[in-house]
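First, the structure itself, so that you have it in front of you.
In this view, the complex is presented without one of its protein chains, the others remaining in place.
Up next, chain A:
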């Protein structure tokens, strides 16, 4: 089963996204910020990362830079969550290797479609 890591400081977003992903046939690990995510990953194989940009402790872009250093996650696709206002961060994220963006607020089907384009269950 394909495994997806969901990183967001909002518990409700994590919850909704996780339910949707599990319903579509993915396994989900969730984390509340970059630091938490790195701890939970612990070298485990995953197929896709969904990460918010603005988070306490370690923000999305720093997390991305960090996680991409690990040989295991070098090729792992990343979907970044952003808001309409956060578009200026996109270039920075792009440089760090994030190619897919989903703008908040989004509906679960939208998120599932974006996930499917990069990694079908």
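FYI, contacts are C-beta pairs under 8 Å (C-beta built on N, C-alpha and C of every residue); 3 or more make two chains touch, one makes a residue touch a chain; residues count from 1.
Keep this in mind: contacts and distances are computed from a predicted model.
Among the names given as "Carbohydrate ABC transporter permease", "Acyl dehydratase", "Transketolase" or "Chemotaxis protein CheA", UniProt records the absent chain under the name "Chemotaxis protein CheA". One of A:16, A:29, A:58 or A:118 touches the chain omitted from the figure, and that residue is A:118. Contacts to the hidden chain, counted on chain A, fall at residues 48, 74-78, 94, 97, 99-100, 114, 116-120.
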